[in-house]
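Right, I'll just put the structure down here and ask away after.
Excluded from the complex is one protein chain; the other protein chains are retained at their positions.
By written order: A, B and C. Residues from 1 in each chain.
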Amino acid sequence: MLDSGLGRCYNAPSRRIERGAGDDCIVITELAGILRLPLRRLFMTRGAAIAELPGIARESRRNILKMIFEAGSGHPGGSLSEIDILTALYFRVMRVDPRNPRWEGRDRFILSKAHACPGLYATLAARGFFPVADLLTFRKINSRLQGHAHVMTPGVEMSGGSLGQGLSFGVGCALSARLDGLDHRVFVMLGDGECDEGQVWEAAMSASHYGLDNLVAIVDRNRIQNDRFTDDVMKLEPLAQKWEAFGWKALEIDGHDMEAVVEGLETAATVQGQPAVVIARTVKGKGVSFMENNPAFHGAAPNEEEFQNALAELA
Amino acid sequence: MLDSGLGRCYNAPSRRIERGAGDDCIVITELAGILRLPLRRLFMTRGAAIAELPGIARESRRNILKMIFEAGSGHPGGSLSEIDILTALYFRVMRVDPRNPRWEGRDRFILSKAHACPGLYATLAARGFFPVADLLTFRKINSRLQGHAHVMTPGVEMSGGSLGQGLSFGVGCALSARLDGLDHRVFVMLGDGECDEGQVWEAAMSASHYGLDNLVAIVDRNRIQNDRFTDDVMKLEPLAQKWEAFGWKALEIDGHDMEAVVEGLETAATVQGQPAVVIARTVKGKGVSFMENNPAFHGAAPNEEEFQNALAELA
Amino acid sequence: MTQSLPKVATREAYGQALVELGRENPDIVVLGGDLNKSTFVHLFAAEFPDRFFDFGPAEQNIMGVAAGMAASGKVPFVSTFSVFGMCRPFDQVRVGIAQPHLGVKIVCTHAGILTGEDGMSAHGIEDLSLACSLPGFTVVAPSDAVEAVAAVRAAAKTPGPFYVRLYRPATPVMHSEDYEFRLGVGDVVRQGKDASIIATGVMVATALETADALTSRGVSCRVINIHTLSPLDEDVIATAAQETGGVVTVEEHLSHGGLGSRVAQVLGRKAPVPLEMVALQGYTESGDPALLIKKYHLAAEDVEAAVWRVLERKS
Partner (left out) sequence: MTQSLPKVATREAYGQALVELGRENPDIVVLGGDLNKSTFVHLFAAEFPDRFFDFGPAEQNIMGVAAGMAASGKVPFVSTFSVFGMCRPFDQVRVGIAQPHLGVKIVCTHAGILTGEDGMSAHGIEDLSLACSLPGFTVVAPSDAVEAVAAVRAAAKTPGPFYVRLYRPATPVMHSEDYEFRLGVGDVVRQGKDASIIATGVMVATALETADALTSRGVSCRVINIHTLSPLDEDVIATAAQETGGVVTVEEHLSHGGLGSRVAQVLGRKAPVPLEMVALQGYTESGDPALLIKKYHLAAEDVEAAVWRVLERKS
């Protein structure tokens, strides 16, 4: 693996080169997509590129809080826990073209826990899918930024809001890619509480039945769901064994250690013959002391004082 | 464990005696229920009592075929695969009172794979819940014996027909029993194809979350679902690991070896602190050579010639 | 006029009433799906921890468990948001509860577009259509907190399955504490002779507001509160149609399958008169509820315009 700032484009070339004729052109297309990142990243080492990600994530954390405070409602907890992973995906692991959000060759990211869309919107804006200024229209009438992720937003692949549906959608994307001989990857982000939904297990069973190794699930294992801790609402452990028994390769990582996140996602994306799940140990509300591990901030906006304190902590 | 013909009434007394005052009276009530079996069973050894079960099952197999042939439609395959287990439950393992089907202290049997109701109807009739002659009204207008199990039939606990719902119902029965301090057990029979339904896994997760050791699931692992073999439709293995990862104690048995069936069900019923599942390896269409392992007889009635041949095989 | 009324959230009134009911009837149990603070059943959980069961977001399972508990003699109340209580587990409610006519009480909050900022996935605007598609279900959409309490009390004592539709925000309280709720009987809240405004839920307040405005313009409107959608009080509707010669229905629900659709049938079968329907025509979006009401044409001015159209058509 080349130690380069370019991420996926160089990280998994062998797989593409296997695909034979036309590869050069695919590589160039990808490069074009990737190059919409600051050009200097082309000349960075992998380590240096990854080192930039926490700063981007921090900025997105601030934007998450601004959006939710401005809207007066929304879901900070799960947005803050997922944001390091989203940053790694959109700024390092995934092949996307912000100027052409529907580019056929793009990797797909599906936010199954669609209530955590502030995290996704902040990331998409940072990556250039739409102006950062738009974030402040979140949840307001006539906005493209709905309270739960919806396809009207550039870069959003799936309309959600009802938990448990994203992995099935991802199976559909992965099967389609295989049918069309396309080599893009499909990443689906699930909440841990969301794994209570049986549809997740239907989808998991079908993904391994069809051997979808172009599909990666990520569980934001922040140990809190809507009201309370997952252990109190519905015990999930042993979670990795569940996925394994459903035919998946399971990896566990620290979801806030950017090196581990990138490494884990890249490893998961190269598993052969079966789908892979990354169980990311995270902290709900991560980055804001009084939101961390606090079920009260699953779905509540901070008040003015809390908002200022939070921004100060993230300065 | 006493080697007696009485089944559950003597097989698990310790559990009841722990319950303190009033036990004598409970034992007598149970005995009364049980005594509606031929009185001579009181004086039999356990082995002799079990030795009688295959004959009962054979008679039920014949009745299953008669019902379905007479109706011109219905589901022979899964009825024939489950029937040894149903016989063991109703004639040995479960505490029921055919003259009072709604007796509060009864053990509950829930046929989640409600299309296999011919097996249940044949067993209930054999056990005295309603006249055997009624079986021939199966699937006809104005009958109490519906095409999919429905509570209008004496002894049927749950209306079904839509797969995947029975284990949840069983969780509800088991929670209620615990709330009311009642010591009856809840048995739920699932199809293997039925385990494709996510609701089964929702229910499984909740049963272990609540530590329901008064709940036993049975999977009729006949390896065939509606159209084809489970391996072709949706791979289920490793099935026992799935249940274990969802917090269950899993046992595997030969679902046509009556000793093993009784032993497995009794063992499952005494597991402490967690629910138990009995994965019964069975043969779909068991007992009729041309129906065995034949997906075509999942949901098709035999024609006249097939019917006569089948009866001859079961003579 | 209705603007000056005190406001109380129907869901909060429900949560308090449920605690009282729990004290009165030990058979009442409550099932939640990780939305227990939002639905206010956490009050019940706090007082009766043993009779409260959380299943996480796994709505199919919740309904099945509730069915099992109802069949075991309990009076289960299930509470979640209307989209998760009616849309997600429709099949379980249909086969598991409606078909065996089990006494499960589904009390859903966050109905309709008053759920505002959460967006279209969270707007339960088809729940009445679905609930009325369940033969044997009693379906009630209370107009304010007082009526909500009465409806929930009726649910607790009426045998059979029951759906009650509640809202997130505080809404005007029109009824005094001594209001006598009559299940299944439409309530003529204002007499009038020129046209009838038939409304349900929170739109009863809008109907009254409109009637007030029209009085000053010399138009006398009868206002009827149809709190019970099923069984429907056909007499009060037919009489109103005959006596006033024109009907306007008002609901914040899709025009298909809701109040207007049910009233239309009655008119056609019993008293054909001009009908205008104020209802939603399609999916909505995130936004402040008051702005949504305006944008999607459910405001008093829209009702008034509908009345004028009916008056025009009458002549």
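Just so we're on the same page, a contact is a pair of C-beta atoms (placed from the backbone, for glycine too) under 8 Å apart; a residue touches a chain by one contact, two chains touch by 3 or more.
Bear in mind the structure is a predicted one, so any value in this text is a computation, not a measurement.
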**OP:** Give me the visible chains that the unshown chain touches, in label order.
**Re:** A, B, C
Subject >> Omitted-chain contact residue, chosen from C:91, C:212, C:234 or C:301 >> reply: C:91
**OP:** Looking beyond the chains shown, say which of A:76, A:118, A:160 or A:191 touches the absent one.
**Re:** A:160
Original post:
Which of these, A:93, A:205 or A:261, touches the one chain of the complex that we don't see?
Top reply: A:205
**OP:** Kindly note down the residues of subunit C that lie in touch with the hidden chain.
**Re:** 83-84, 87-88, 90-91, 94-95, 98-99, 120-121, 126, 129-130, 132-136, 230, 247, 254-257, 260-265, 267-269, 272-277, 281-283
Original post:
Can you name the residues of subunit B that touch the chain not displayed here?
Top reply: 71-74, 114, 139-143, 145-148, 150, 159-164, 193-194, 196-198, 225-228, 230, 232-234
**OP:** Using the touch rule from the top, list residues of subunit A that touch the missing partner.
**Re:** 104, 150-151, 157-162, 164-177, 179-180, 198-199, 202-203, 205-206, 210
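Please note the rule applied: only the chains that are shown with their structure count from here on.
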**OP:** Could you put a whole-Å number on the gap between the CA centroids of subunit A and subunit C?
**Re:** 38
Original post:
Which subunit A residues touch at least two other chains?
Top reply: 164, 196-198, 234
**OP:** Could you list the positions in subunit C whose residues touch two or more of the other chains?
**Re:** 55-56, 58, 60-61
